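Here the complex is missing one protein chain, while the rest keep their positions.
Right, subunit A next:
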Amino acid sequence: MTTMQKLLQLPANAVNIVKTVQGVAQGHEEARSPVLSPDSSHQNWYSAVQPEELRHLRTGSLGGGVGVGGAGTMAEGGDEKGSSEEGLHSAQAQPLRHDDLKEMLDSNKDSLKLEAMKRIVAMVARGKNASDLFPAVVKNVACKNIEVKKLVYVYLVRYAEEQQDLALLSISTFQRGLKDPNQLIRASALRVLSSIRVTIIVPIMMLAIKEAASDMSPYVRKTAAHAIPKLYSLDPEQKDQLIEVIEKLLADKTTLVAGSVVMAFEEVCPERIELIHKNYRKLCNLLIDVEEWGQVVIINMLTRYARTQFLNPNINESLLEEGGEKEFYASDDDEDDEEKKAEAAALAKRKPYVMDPDHRLLLRNTKPLLQSRNAAVVMAVAQLYFHLAPKAEVGVIAKALVRLLRSHSEVQYVVLQNVATMTIKRRGMFEPHLKSFYIRSTDPTQIKILKLEVLTNLASETNISTILREFQTYIKSMDKDFVAATIEAIGRCATNIGEVRDTCLNGLVQLLSNRDELVVAESVVVIKKLLQMQPEQHSEIIKHMAKLIDNIQVPMARASILWLIGEYCEHVPKIAPDVLRKMAKTFTNEEDIVKLQILNLAAKLYLTNSKQTKLLTQYVLNLAKYDQNYDIRDRARFIRQLIVPTDKSGALSKYAKKLFLALKPAPVLESPFKDRDHFQLGSLSHLLNTKAGGYQELPEWPDSAPDPSVRNVEVPEWSKCTSRKERKEKKVEKPFYSDSEGESGPTESADSESDSGSRSESDSEQTGSGSESEESVEESQSEEEEDEEEEKMKKKKKVDKSQPKKSESAESDQSSGEEQKKERKGVKQRRSGSESESEEESESESSESESGSEEDSESDTDTRKKKKTPASKPTAKDTKKESKKETKEISLLDLDDFAPTSSPQVTPVNNFLSSSLASDLEGLSLTDTVLAPTTIAPSASVRMYELLHRITGEGLGVEYCFNRQAFSPDPHMVAVQIHFTNNTSCETKNLHIEEPKLQSGMRIKEFPEIDMLPAGESVSVVMGIDFCDSTQAANFQLCTHTRKFFVSIQPPVGELMTPIFLTENEFKKEQGQLMGMNEISDKLTLGEKCQNDHSIIERVNATANLGRVPCGSDKDCR
């Protein structure tokens, strides 16, 4: 009774009625759940429910007096009182009051129809069969009432497959809908039509899709894109025709369509990668404005595309970084990798790697999406970077992924799986975030175990002690599965990091006296694996474990102990026979794995110590001979033949000793996530570690780049174009990238006025980046322009001056007309400022502003474009000096990255070390100082900080770095190298320092005055600052012959240290004094080995920062 009541949620009275009617005889029916078997119980329920219906009808007519319909109204009445239980339940109690429903559907009143449809939908929702209502429902497909219509659609889509003939009745209605003047009705008609899975209408669907694909409304075109996979799954024969439609829609320029059509592409013809070529740049540029779900699909597709079209950006790096690499990833690099590296190195020697501008475009345009609120988008970008970006740039994804760990536990679960895979290949990336993976007692077990995996992968000589201390807390957890996993993790750390092996082993041995048997058992298993690595030193532990055999009951642990004793019986010659004796006694009661190990133990002892154990062995073998398990019988037979000498014994018995006592290689404790990255990260296949149906393999990088010109959209001569005419042409095509508002019908253009402010901005951003990429292509392809460019750059610097003002006006509200005027003034100003620009440039500009007067958003675009270019060109110039080869790439492609991003941009030459260092130092930099992108400074990977921006400095740009050399005049001072660059066209004179405002105790040693700095030149000087071991900023004035600038230098903690040489003993003594400051003293162990190595110091500094104990580490290192 109660079960049924629960299942049906019948009100008590309803059940009573049912019961009285059904009587006791039908009682057995109650047990069957109508929820779980909807079809089987129809008939019974139908009769059972009749009286209930009567009751309802009676009340209905009493209340409303509308006959049958009244029941519906009453049910609704239940709803409004909030006690809707009743209404719903009465409907549930009458799952087959179908005549009633049919009558309601046939009535003239929309309200009755609606009520009937609501109940039918409720039935469908509960998984009840409502298919016999099909004829009654389908008649209402043309109903005027929108909600009735919608619910009819819902029903139709669900049941059309089962009632194909009747479904055809509805088709003409949809065909009519396809011609409706309202775009939304057209879209919805197509949507339902394509959802009806009836093969006979395939031609009609095909036609409808084709038509809709050229519809004026982007919304209808989007629906058409959605319909493509539907039709394809209904009839794969249509593939070729559908591909044509896809091709057409891929060329669509609206963000609305982009996501949907790529989805269709992925489902219908993911192998036709060539269809993407012409649309590649457009997709990259539209990406940021596509809706989030579409972004995921596009990014995943583009990842695959890029793998087929571009070269591996890490080819060169593997050559350059090989030294550093090895130290970091030695354990991961297997031979295959080495070979590949060698190959790659050879290749790299022949041809220096230059990233395809389109490859860069993709990386640049996806990066902002790391900031998406949608975890799927973030993951998609992260996998794209992991698979496509140069190693030095992959780091940016770590922060975003760590952020996702704050999300729902399911999100955490998936993200951690992917992080686990990433940490194996790119440990450095997540090392700074180690603490984000610490485990809380409230985490679900599956999350704990994944975090543990990540922590284990992140363990290195530097952080192992911190991690082990953390593990120690975990061992005390109440969650025993987690404790077991922790013990295994400790084992893995011990195998991977030799230095802590003994510590770990001792810790694990202590666990052997733990009260929890599971903990002991797991420890035994792990200790067994560890001991195998160096058994000679540990006979004590083996003895200890031998004693445990009396207490431990967990089979796996018992088996492990027996194996250990057998394997190392020579180390424990006295105990081993005794253990065998005990085991012989309990043999019959042991688990199978234990029995097998007893046999092994017996065999090994027999071979080494047959005098004492001969009889025992015989006894055990006899027991095993009659065991129930054939494995054990087999093993016994095998062992007997091998070790017991008989006249028949074969040639093998001579080798018995060799067979049993061969040296066994120590097991390798590997992460289950090793090599999982051959699956595209973020995919279902990666998560399950097996290929899921429909998974598209991530292709290997090609050896040589396919022709990049296939992605050119414009006429081929365009790349060389300098003529005004063609520039203009380009302009005409501008709106191409913005949302085609013009096309989207009257509703929208009405709105466009009110939201033009926002739109013009977002559009112009789009267009801006679009034109950028075009430009970059153009320039990269015409190398001879290179030299001219430098000139141009210089000239453009003049433009810089007007920039702040301009940007202000550009950014401020654009929708008010007044502002716009101002802005245009800004444009004019700038133009006058850049008169000296090359002809071509100014020409194009005037044409631009012409077109700008037609459309506001256009002029905006130009402003932005201009603004960006000058800002980035100087960067290029800086870099140029350092490495000429890089210049082209950076100057043309890193435009966006120049903006003061919080994520440090690291040039490919720098390795991970510096990127993680950079992010560590970041928090300490001055609040108002902008972190300049790392340039390749004289001593590699020294960071340059900006002291004076070239704009605020009126053309004088000043950067500084801590060159990490002793400041000879005064050993207490930190040497600061200052690098002046004169970006103006006239010379700057008398550069010197004035009025230092210092914290008490701080001292400054000024650099000698620079008499003259000619235009375009730069010079470096060294000054000394005694920061008194504090991180306070040193403020002073930097003076030229005309101006004074207030500047300040603030040192990161790490820069306050100087390396000194200590012997190991001295170091240990120092270290001893620092006990209690755990983190620092632990981490510095690395420093001791190679004090003089520059990179290591950096690393120590980086960790010292993390530790936040400046004085402590200072004392130690000074």
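Assorted remarks:
By our rule, a contact is a pair of C-beta atoms (placed from the backbone, for glycine too) under 8 Å apart; a residue touches a chain by one contact, two chains touch by 3 or more; residues count from 1.
Everything below uses one rule, namely that contacts and distances are computed from a predicted model.
When the unshown chain is looked up in UniProt, the name that turns up among "MHD domain-containing protein", "Cytochrome c oxidase subunit 7A2, mitochondrial", "Auxin-responsive protein" or "dolichyl-diphosphooligosaccharide--protein glycotransferase" is "MHD domain-containing protein".
Only one of A:A122, A:A142, A:L623 or A:V1019 touches the chain withheld from this view, namely A:A122.
In the complete complex, the residue from A:E103, A:E247 or A:E266 that touches the missing chain is A:E266.
From the options A:R515, A:K574, A:K611 or A:K664, the residue with contact to the unseen chain in the full assembly is A:R515.
Checked against the hidden chain, the listed residues A:V668, A:A692, A:V710 or A:M1012 yield one contact partner: A:A692. Shown as candidates are A:R191, A:R307 or A:K595; the residue that touches the absent chain is A:R191.
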